[in-house]
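The complex is shown incomplete by one protein chain, all other protein chains being positioned as in the whole.
Labels run A, B, C, D and E following the written order; every chain starts at residue 1.
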Amino acid sequence: MRTRELWLTVLLAAAADPAWAADAAALNGADTAWLLTATALVLFMTMPGLALFYGGLVRMRHVLSVLMHCLAIASVVSLAWLAVGYSLAFTADQSGLGLIGGLERAFLSEVARDTLKGTVPESLFFMFQLTFAVITPALIVGAYPERIRFSAVLVVSLLWLLVVYVPVCHWVWGGGWLAKLGVIDFAGGIVVHTTAGVSALVLAGLLGPRRGFPREVRPPHSPGLTVLGAGMLWVGWFGFNGGSALTADGNAAMAITVTHIAASAGAIAWAAMEWLRFGRPSVVGTATGLIAGLATITPAAGAVGPAAAIAIGLLAGLLCQVMTTLVKQQWRIDDTLDVFAVHGVGGILGSLLTGLFAALVLGGVGYAEGQNMLGQLGVQALGVGVVALWSALATFFCAKAAAALGGLRAPEEAEIEGLDLVAHGERGYDLR
Amino acid sequence: MRTRELWLTVLLAAAADPAWAADAAALNGADTAWLLTATALVLFMTMPGLALFYGGLVRMRHVLSVLMHCLAIASVVSLAWLAVGYSLAFTADQSGLGLIGGLERAFLSEVARDTLKGTVPESLFFMFQLTFAVITPALIVGAYPERIRFSAVLVVSLLWLLVVYVPVCHWVWGGGWLAKLGVIDFAGGIVVHTTAGVSALVLAGLLGPRRGFPREVRPPHSPGLTVLGAGMLWVGWFGFNGGSALTADGNAAMAITVTHIAASAGAIAWAAMEWLRFGRPSVVGTATGLIAGLATITPAAGAVGPAAAIAIGLLAGLLCQVMTTLVKQQWRIDDTLDVFAVHGVGGILGSLLTGLFAALVLGGVGYAEGQNMLGQLGVQALGVGVVALWSALATFFCAKAAAALGGLRAPEEAEIEGLDLVAHGERGYDLR
Amino acid sequence: MRTRELWLTVLLAAAADPAWAADAAALNGADTAWLLTATALVLFMTMPGLALFYGGLVRMRHVLSVLMHCLAIASVVSLAWLAVGYSLAFTADQSGLGLIGGLERAFLSEVARDTLKGTVPESLFFMFQLTFAVITPALIVGAYPERIRFSAVLVVSLLWLLVVYVPVCHWVWGGGWLAKLGVIDFAGGIVVHTTAGVSALVLAGLLGPRRGFPREVRPPHSPGLTVLGAGMLWVGWFGFNGGSALTADGNAAMAITVTHIAASAGAIAWAAMEWLRFGRPSVVGTATGLIAGLATITPAAGAVGPAAAIAIGLLAGLLCQVMTTLVKQQWRIDDTLDVFAVHGVGGILGSLLTGLFAALVLGGVGYAEGQNMLGQLGVQALGVGVVALWSALATFFCAKAAAALGGLRAPEEAEIEGLDLVAHGERGYDLR
Amino acid sequence: MKLLMAVIKPHRLDAVRDALTAIGVQGLTVTEVKGYGRQRGHTEVYRGAEYVVNFVPKVKIEIALSDELAERAVEAVQAAARTGQIGDGKIFVYELDRAVRIRTGETDAEAL
Amino acid sequence: MKLLMAVIKPHRLDAVRDALTAIGVQGLTVTEVKGYGRQRGHTEVYRGAEYVVNFVPKVKIEIALSDELAERAVEAVQAAARTGQIGDGKIFVYELDRAVRIRTGETDAEAL
Partner (left out) sequence: MKLLMAVIKPHRLDAVRDALTAIGVQGLTVTEVKGYGRQRGHTEVYRGAEYVVNFVPKVKIEIALSDELAERAVEAVQAAARTGQIGDGKIFVYELDRAVRIRTGETDAEAL
């Protein structure tokens, strides 16, 4: 992952003075510059990107509650990540089983300004990962708006971070058992989108539907906000996927290229299908297809080429749209903003397709030595399956815990009058 | 364009191992880091920046259609750029005439993660250029809102990309005939703003005015959105002009400096003139002056100094304001959001002023060897003139093609009820 | 502040060719890449970030005027900074007293594309500092919305830039007398937040309260805009504090880490206290706590560790909330958007806490040689005290000057009908 | 002919419309209004202070009716709009002189 | 004195105002409303599903008039608001007891 330029400097330096060399080998300013930027971009995805994306889709009287959910999750998860999350996810498992890390890095202890992780400061790696830990539970906000208790948002999100996100992150990115099996998840098809999507479905089921679902729900109160948020997510995703290279080089560059192409293809596929089905494409739909494309390319962004990205994006747009209808109209689960259909399905689909399109012949980077397409597909399927199962089970437990601690669902009055006013004492718009 | 630091590394390395050296010479991590960022910034300009800037200026019932136009153009153009656009624009013309490139790079074929273009990965150069190819047809959206058919937006934008943007891009930036003549267009005064502005005027003329134009048109439905978009465009323009240096050095730094100064001067000039003419300056006007300043400095950003930037910005603010009135009140052309008056006039003015202010004595970087002010001005005028003419002719053809393929103008009912509802089945705001 | 990698290059290069070396030593592409980005991020904080943050908090009929204030300040201050501000702040004081710089750099004279300041182009350093000069008077906008004359905004902001911001900036960051005393102000606890906060209080007092204050004021017209702005400020602050390292290394990384943590803690503290006091936390409050945390960590971001950041953020959230009530309910000063309570108090608190938490034993970077905690606290208190006093006095003078030149307060009709319509001829929303 | 004007709680609108349709009312006109009455407004918290908002969002419906339908319509609205809590709203009835359907020029009962 | 209340299509507002001005009406008051009637609402597509919105945006105008003007005003509104398509709206007229101009205290016909 290091740039060649650095290698060279190191080689030359090594001769001169070994002590300097070790140090010089480590910090790469360019990688650091890019990762600082990428970190800002990923934070931007949650606040304000995702908050607005979701906020525009709900009824006017609940818009602030959705923003509040995202803001509160961002704040609370950040402290939890500092306290224990990062350490549990990214330090070695003493047991050797690769299930969960230790507490050596709790509160970033022993991490000074010049402590490195790879070619970048460890504090920067911590922050970059923090932004992922923040956005993942924030994605789940789309499952429960307009009817959840605010305290339940806090309890579920915190517990979920610890029992779902942190272990899965360790398994896949922290050197845990799935990493050892060779699962490919470049930027979070499994760690982020599968976990969030599956958990959203479970949570939506346990919470029950909104009043009037599915016949009398209202359309988004401000699709413009949603498009604004989608634009921010699009741009921020360059940091999400491009930053996951951890280097400022061709890996990052190709990652943003395929990311962008898949997003475009996802938007086109969704819009085209709406045009066929309903006679006209909607902007909310097109933006949703965009996000579906982005979620689906995420695990693959380090492994596939531009042509594969088109295929991945198109499949994402089509399948995710079918799934929104299936979940809501057939399964009758009010996963209100389609977190499962878009992120869950997208993450799973992308993780599987990664096994396929990583193939050299399909323009990908190829498999690790000793691995082939079938083997890789098997590993990907195993990873996705186990993580989906664990997410479902653990989310069930989180929800029950929250139900015990103050309740899950807001009183009916709040649902009618609006969570904004009842839970937060505010109104979204005072237009006079 | 390379930083000196790199030169040095190369020099030292060259001695050690020639094979390494060639490679090390090529990739500059810092340039890559900056260009990754700049690419994100320019995408940000279109989505959501420009979409909101334009969206705020139209009537409430058409706001989503404008967002949809920008989103659809961004998606569709991205795939077309990948398929053929980039290759036609940036590979060599086999004929040697410098008119249009070949198809070697169609679908980025032969571009791997470590393929370079200058000091950066070629995939990154492709992406950076893609964001320019996206925003240029998106600028034209301002010519036709509130009355165009959605299918016409798609047809016109795609055709236009291929017959206007791609060739002109090749002429100026792809080593084509205008490049050989020595035309200076740092970041798109000709390639972006002249093409978009002139084409907008032609398209607006062919499409005809909105119902009630010019007496009964309504003011912008949400100037706040427009200011939000303008702020995003301002920030994004640092990537647009600063990224066009393709290096993280004093060229990029001075480019953002003059960009920022011209923007400020443009805003001030526009506001001051409104204050004199109408007794009060408007925020929509001030934001428009800002954009006029930005468009006008664009071709000059690599060649002029800060004092020249003030002059360029002030002239932009004044002239573009005069032109908005002229186009709408005198010529009676409903170029609805003033694409020609702001971008066309700004791009042309800036391209000419570049010839002037590049002079060393005026604080510029000076002319190429053997060139002087008069010669440069001539080249600039030629470039602008030919491109304007070509844009007008080719746009006429694109519009006729779209008219044949399903029609240009939306039915009157859609104009009255709103394109949002009729063309996309959505409403911009559901405030209850 | 240089990265070690660069040191090495320099060492090796020095042997080869002294002339090259001086040059190579100077420009660091990675630092440049990061500072280009940081500059964009800080501009983003003002436009559109702060503009929206404030715009959402006022009544609907004044929203555009607030956006206009921010936009106008950004434009006008930029030119003033180019003309004289930067030079006065950052060149040496000929008198040796460290009170104010000279005019050598007026209009950036003598600054070419390859002129350096430290490891980055001087034009870039100029631009980065410009964005600080812009946001500081823009913060004061929160003191006077809904009732100020637009001309007064211009007069006060320009004068204030010259008599408050520029000298204080010279004292602390330009090598002036406070710098010599060893005051620590990493990114502007004193230079930005103390000056703006104290001046806001004075200005609000002189201007008088809004009609109906404090009994009949209206709640924010669009808290969603405020959250959107807060999100942008949060992200932008990574550039503000991270960029203040001027390098792409562990200093920048740790700066964004503590920045983020303090922001989160500030949001949590504010929300928790509202929950206790009123039975429910508001999103406007939570966002305000976030900003309080950010303002308060600003001076400390280069000197403290993550644990200290939690403490700083929590204290910020609690104290600033208490102060909003105190200023408005007890002192009866209509500092409308709580600039003093949030930025002033935050800046002062943070500057003092920096003296404390910089201690090595508390996880900080330690004091300069020969300095200890008590000494540092003394210096910090002196710096804050003198700057607060100077800000108050000089603002009084600025306000009187503006009152003489056309008046401070808008006519009552404008306050009732809205500054948008009366001062700018526009309306914020035309929803039909 | 009568005009029935009712001020009701917004979330009862659909129920009221259904009840009216059931008795044969074919059209009505809805306006968003704010009410002031025995039902108190709410408080909003804003940066460490509470503010009282006096007006409560309500929906006003207006229905032109033949005299015969009027009585039943009053009952239908009352039944459908009622939650039993303060702030349920009011029904007012007054006399209409004329009604015209713009499209056809039909008048009075035929216009409804 | 009469009060003429009309519910019309929003885009006919300017035409109606012009027509009324032409016959000497000097003032009127406009409210944005939503109508329910024979004219169906529209469907909105939202993420793979269609939703029906029952209410149609309309504009209500209210004009206080002398008895003499009332008749002509009804005609003027009907002519100007008419598009011939379903949903053109209704005109209602009822009796006013009093009118007062707040600024001057003038009453009835003089107040209009």
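Simple rule for what comes next: a residue touches a chain if its C-beta (ideal position, glycine included) is under 8 Å from a C-beta of that chain, and two chains touch if they have at least 3 such contacts.
For clarity, every value in this text was computed on a predicted model and none was experimentally measured.
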Contact partner of the left-out chain, one of E:A6, E:V45, E:A64 or E:A80: E:A64
Hidden partner chain, residues of chain B it touches: 214, 217-220, 274, 277-278, 280, 282, 284-285, 288, 321-322, 324-325, 328-329, 338
Absent-chain interface as seen on chain E, which is shown: 3, 17, 26-31, 64, 94-103, 105, 111-112
Chain C residues touching the omitted chain (full complex): 216, 416, 421, 424-427
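Here is the rule we use: only the chains that are shown with their structure count from here on.
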Contacts common to chain B and chain D (chain labels): A, C, E
More contacts between chains, C-D or A-D: C-D
Interface copy of B-E among A-E, A-D or C-D, judged by whether over half of the contact pairs recur: A-D
Whole-Å separation of chain centres (CA-atom averages), chain A against chain E: 52
Interface hub residues of chain A, defined as touching at least two other chains: 6, 9, 12, 28-30, 33-34, 37, 218-220, 248, 278, 280, 282, 284, 424-427, 429, 431
Sites on chain D at which at least two other chains make contact: 44-46, 50
